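Notes to accompany the following structure.
A single protein chain has been omitted; all remaining protein chains appear in their positions.
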Amino acid sequence: MRRVLFESEHEAFRDSVRSFIDKEMTPNYGAWERAGIVPRQLFTAAGRLGLFASVPEQYGGAGITDFRFHTVFCEEAARAGVAPAAVGLTLHAEVCIPYFLGLATDEQKQRWLPGLADGTLIAAIAMTEPGTGSDLSGIRTRAVRDGDEYVVNGNKTFITNGINADLVITAVRTGEHPHKGLSLLVIERGMPGFERGRNLEKVGMHAQDTAELSFTDVRVPVANLLGAEGEGFYGLTRNLPMERLGIAVAALAQATAAVEYTIDYVRQRTAFGKPIGALQHTRFRLAELVTEIDVTQQFLDRCVIEANDGTLSPVDAAKAKWWATELQGRVIDACVQMHGGYGYMLEYPIARDWIDSRVSRIYGGSTEIMKEIIGRSLELG
Amino acid sequence: MRRVLFESEHEAFRDSVRSFIDKEMTPNYGAWERAGIVPRQLFTAAGRLGLFASVPEQYGGAGITDFRFHTVFCEEAARAGVAPAAVGLTLHAEVCIPYFLGLATDEQKQRWLPGLADGTLIAAIAMTEPGTGSDLSGIRTRAVRDGDEYVVNGNKTFITNGINADLVITAVRTGEHPHKGLSLLVIERGMPGFERGRNLEKVGMHAQDTAELSFTDVRVPVANLLGAEGEGFYGLTRNLPMERLGIAVAALAQATAAVEYTIDYVRQRTAFGKPIGALQHTRFRLAELVTEIDVTQQFLDRCVIEANDGTLSPVDAAKAKWWATELQGRVIDACVQMHGGYGYMLEYPIARDWIDSRVSRIYGGSTEIMKEIIGRSLELG
Amino acid sequence: MPVDRLLPTSEAEDLIMLTRELADKELAPRADDHEKGEIYPEGLFATLGRAGLLGLPYPEAFGGGDQPYEVYLQVLEELAARWAAVAVATSVHTLACHPLNAFGTDAQKERWLPAMLAGEAIGGYSLSEPQAGSDAAALTCKAEPVTGAGGELTGYRITGNKAWITHGGKADFYSLFTRTAPGSRGISCFLVPGAVEGLSFGKPEEKMGLQAVPTTSAMWDGAVIDADRLIGTEGQGLQIAFSALDSGRLGIAACATGLAQAALDVAVGYANERTAFGRRIVDHQGLGFLLADMAAAVDSARATYLDAARRRDLGRPFGRQASVAKLIATDAAMKVTTDAVQVLGGYGYTRDFPVERYMREAKIMQIFEGTNQIQRLVISRELAQ
Partner (left out) sequence: MPVDRLLPTSEAEDLIMLTRELADKELAPRADDHEKGEIYPEGLFATLGRAGLLGLPYPEAFGGGDQPYEVYLQVLEELAARWAAVAVATSVHTLACHPLNAFGTDAQKERWLPAMLAGEAIGGYSLSEPQAGSDAAALTCKAEPVTGAGGELTGYRITGNKAWITHGGKADFYSLFTRTAPGSRGISCFLVPGAVEGLSFGKPEEKMGLQAVPTTSAMWDGAVIDADRLIGTEGQGLQIAFSALDSGRLGIAACATGLAQAALDVAVGYANERTAFGRRIVDHQGLGFLLADMAAAVDSARATYLDAARRRDLGRPFGRQASVAKLIATDAAMKVTTDAVQVLGGYGYTRDFPVERYMREAKIMQIFEGTNQIQRLVISRELAQ
């Protein structure tokens, strides 16, 4: 169905994104998958493309916060089959930078925003710990005040950009209260005692670095506190709706791309003397998939508009996140099946999509957590 | 999620509809269910409400074709638990009247539109025959030209408003070509040889009359031909997208109402000392249902806007129809389950919704036909 | 085409043949009219009893059939394929015989069991109360001792309301669970007569389906029953109820499978006859695959309940398997009957074909004998170590 989301500037940006992906990403993608990481230069190139434009002009950005540009980038990365290499970029752009925009002091902004805007400083956010998932009250990494510094000890895991990151927004415990005892510290590359563990071996998403981090008596200046002490929980939760919408948008983009590959495939592949697209079952399955996608696209497009207006509720973002990622799983699985044996071979992009996409139902808050959020909002008793 | 479909005039209409339903429908609904039909006066009352406002002013209507009013009516009928009694009204308003507006000659308009507008003439459409479903090429009811008349012989079945109807738009065969041999004749109450069979016993939808019709040497003036001879197929298909969108809108409205009943129920009903809404499974299921509904609502609202603009494609209408009606089935079934044994008892509206709703996946073109339409549009081979 | 069954003995094969003949003659032709008219099939259960079908899994010594559950359940399935309400009532009757057979004294068994197993006395099961569905500890209906002149126990006075009684008001006896003391160990089981002063029944519930056999509430207004109608000991009621639970679930799993089989048969028959766009609709792939999934669901449901039944017959634990069977078979029945309506299109929605009734009948099977959510709770608790 026709979409009413984009204006002409977004379509112009789409052209730039396409040529960026063709030139900077697609030729190197195989090498990045083998390396398990993208190079730092990809971030500076993305800065030139304008992906970090939400940083205000005085700090080197364009001051444009329009989620539609992000949507365009996700759609094109999915279409080109390089979505995993885009995850670190979008995390930097749409998750980390908003923390700085919303919480940093002027002094902090001057220190960090210019580098974040041009991609020379790469950001990550470290929330999850071994043994704690979405349950923030279980965070045990501890920051003890000592004069003008905090002394930080603890471990984090599943950190996207964990290897590349220069600035790690780290959730630490500064008090005992499950929520009010949490604060955010920006821990910088090179601080003594800050070690990166192994780049985790994952089922898919190989071009994206996901690491364990450890902190042993890391001394972090109080000047690196993001937001006030004890307001970490607020900081961590305020940006979640946008993060979840971003995952939903990427998930739907990938499902859409998968259906496009599959339509091409079933038109070409023959069985019993006809293209398999001529079989009624294939036709029905694809009819189902394009319907699901169309229906969901209109919903997400509305969410994007609300996100731009600042009215997107956490509950609606939770709906978008679980629905779109579960849809992505269903759709891509069906597309693999329509490819038959070829769908199991990694040379076909659909096979990679299948293993890459499994995680989207888990990160950013699992499907179960989303349902908990929505269910609670219904005040059932 | 917030909807952006309605303007203030629609909300004002919603108030009128609510009081109309409270006054005219709810008190009599049980009696209509037992009788298997609504009284003719309901149509004239609906005429006064403005439900047939698409008829131009010169013929007694208001000349307003805005599908949003129809949407409001469906939503309120579902919420009040009287949707089956609304089916005949909406068929008259949104399926039959458009045939006359689009195909009738001026002379025909003068004859029929005033009655259609005030509800004194009730319309039906007779397409399906015993043994033919959506396969129009199988129509066997025959109209043979004899001077200024056609002589009509044949049988029709599953005719909504079949008992109440005064004007039956009847698909007849005037030639051998599967499609170009079809024409539409308006057969009027009282024409000799036009008999109504039994009001069919259905699993649900008891307040709505669904009948078999038979035609034995019925002499119908050529002046009753709607559209040109041989253009019946065109006539039958041009309004299908709107008809299907109407079914989708009603289906989603009913699913929404079912979830509202169920939320009320689980807040009150206790098990093991707590409201069952406090059980995680209940919370998750309802979270799923409200998400599906919200996602679909945004899609249908876009379809309604496109319908008003005249740009709704047959393929998008097919998507809306099968998706919303399948969703309706899933949602209402889950709601019955959450009611436990009470959900099986007809005194609870959810039990009635369950049996009423099964047909929506069948009429107006079954789910399978919708998928065929969508699948063909993908040109898979 | 009859179901191709794996049966352990030739005697069992004969029993299935007999069941099919009887059911084709006595059940199938009457089901539609009785269900539409909500008319109780007077005398039908006596006929089933005379054929030996109402005491199948019980000892021959008391007139039972001494059949393993593997066979009894397949008989139930054949009945359900012709008339679900009769099969469900048969399952409930069989369940109602269980407390006496398993916990009664020899004297009690000799007195009552032969008539019950011969189907001369039809039974109902009365555990639920209006505000206590699957939550037996919340029961409030109570039985208080009545003493004779010498202070000896002569009977019990029963006061309170029960709900959801299949065959309520029609049955000759009920296995009744009431409270004789506070707490979950204060429930006792009684074999009570169907008619006694102070016992009355509500009007039949208006159900979506299974309308030929009434479901009612019961009002106990101080009715007094003899002391020897206590089954087991005072306070043993929940133990007795729990011991019957798993077997009852298997009964429903078998009924659901039979119902699904009937819907599949109608759908396949129709799809082989009806044509659209120049071909039989069974030859359209979209519909053929739907029928294939329906057939797979029925086969798999049957295999699942038989696995549980064989464990029961071997004396092995089968509680988890019974819950799995109830969950799988009733969900399958709901899906298969719903899809059967779809296969028949508009005709499926009319009362001219039985599939709409099957669909209405399937829904309750996901709900009674413990909703499928309760089954999931049982299974998940077993998984929690």
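Letters A, B and C mark the chains in the order given here, with residues in each chain numbered from 1 onward.
Assume a residue touches a chain if its C-beta (ideal position, glycine included) is under 8 Å from a C-beta of that chain, and two chains touch if they have at least 3 such contacts.
Every value quoted in this text rests on a predicted model; they were computed, and no experiment measured them.
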item	value
Which displayed chains the unshown chain touches	A, B, C
Contacting the left-out chain in the complete assembly, out of C:Gln108, C:Gln261 or C:Thr304	C:Thr304
Residue among A:Phe158, A:Phe233, A:Phe299 or A:Trp323 that touches the chain left out of view	A:Phe158
Touch with the omitted chain, as defined above, among C:Ser126, C:Gln236, C:Gln321 or C:Thr338	C:Gln321
For chain A, the residues touching the chain missing from this view	128, 131-135, 137-138, 157-158, 200-204, 270-272, 281, 329, 333, 336-337, 340-341, 343-347, 351, 354-355, 358-359, 361-363, 366-368, 371-372
For chain C, the residues touching the chain missing from this view	4, 6, 268, 271-272, 280, 282-283, 285, 288-289, 291-293, 295-296, 299-304, 306-307, 310-311, 314, 316-317, 320-321, 323-324, 327-328, 373, 375-385
Touch list for chain B against the chain that is not drawn	279-281, 283-284
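The criterion applied here is as follows: only the chains that are shown with their structure count from here on.
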item	value
Most centrally placed chain - per-chain CA mean versus overall CA mean	B
Chain whose mean Cα position lies farthest from chain A	C
Averaged-CA centre spacing for the pair chain C and chain B, given as whole angstrom	39
Inter-chain centre distance, chain A versus chain B - centres from mean C-alpha coordinates, in Å	44
Contacts with two or more other chains, residues of chain C listed in rising order	284, 286
Two or more partner chains touched - positions in chain B	368, 371-372
